[in-house]
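Attaching a single structure in structure tokens format; questions to follow.
The complex is shown incomplete by one protein chain, all other protein chains being positioned as in the whole.
Let's look at chain A:
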Amino acid sequence: MDMRSLLRTLEHATLRDIALVCVADALVGASFGAISVSGGLPLWVPMALSLLVFAGGSQFAAVGVVLSGGSALAAVATGLVLNARLLPFGFAVSDVLQGPWWRRLLGAQLLTDESAAFALQQHDPRRRRAAFWICGVALFVIWNLAVLLGGVAGGLIGDTDVLGLDAAFPAVLLALVLPSLRDRGTRTAALTGAAAAVAVTPFVPAGLPVLFALVGLLFAGRPGATPHAGKAGKAAGTDPAGPEAAVSAVKQEAR
């Protein structure tokens, strides 16, 4: 596959949007590296997570659980529940990842909220493929570089509490999740879950409260149950809390 012919396949507007998402994600990655290392983890941990897991939300979640004193297994469980959303994205873009088995296996690692969203925006099969691969490869390179730079910078910071960096971790996650809370069912489930997690924090081992939040799923409603969800979900062809939310947030931010 030739990267240059892929680039020619896409419109300028799409390429610009992909670049904007890459810049935004570079900042998230740099914060992830800095927060992990300044919180006390050795640099190889955020780097290994970024290269091998390559899913920002779950990387933040796993590191957050561990830095708050939770066990490594609680961190893994949280990350795995969080990343389960990649499963339907994989089915949604499976037509993009055709070809020899090695290309499918390689492409699978590049599947993220962002690359899925850009692929799903395109209707022509060639453009779908181009959007997926360009966004996936660019994000993989930029994300890992940003985490490395952030991690090195984080090692230079002395007292992180004086700088308020402990607030940066929840702040990053809040900025990431906010767009998906426009759907009422999702919002109710998330707020119920968060209340449950905070309520059990004094009584259960660190790392587990977040998993308790999943009781909130009882309030998740049905797909398209609210008028808003029905419209947004059907127009975009995916769930309102799906990958479009992240990308549209970035695009709105750029305007």
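Simple rule for what comes next: contacts are C-beta pairs under 8 Å (C-beta built on N, C-alpha and C of every residue); 3 or more make two chains touch, one makes a residue touch a chain; residues count from 1.
Here, contacts and distances are computed from a predicted model.
**Student:** Have a look at "Ubiquinol-cytochrome c reductase iron-sulfur subunit", "Branched-chain amino acid transporter", "FAD-binding protein" or "Ferredoxin" and point out the UniProt protein name belonging to the hidden chain.
**Tutor:** Not shown, but named in UniProt as "Branched-chain amino acid transporter".
**Student:** For chain A, which residues reach the chain that was dropped from this view?
**Tutor:** Missing-chain contacts on chain A: residues 24, 27-28, 31, 41, 45, 48-49, 52-55, 57-58, 60-64, 66, 68-69, 72-73, 75-76, 78-95, 97, 104-105, 107-109, 111, 161-178, 180-181, 185-186, 189-191, 193-198, 201-203, 206, 209-214, 216-217, 220, 222-223, 238-242, 249-250, 252-253.
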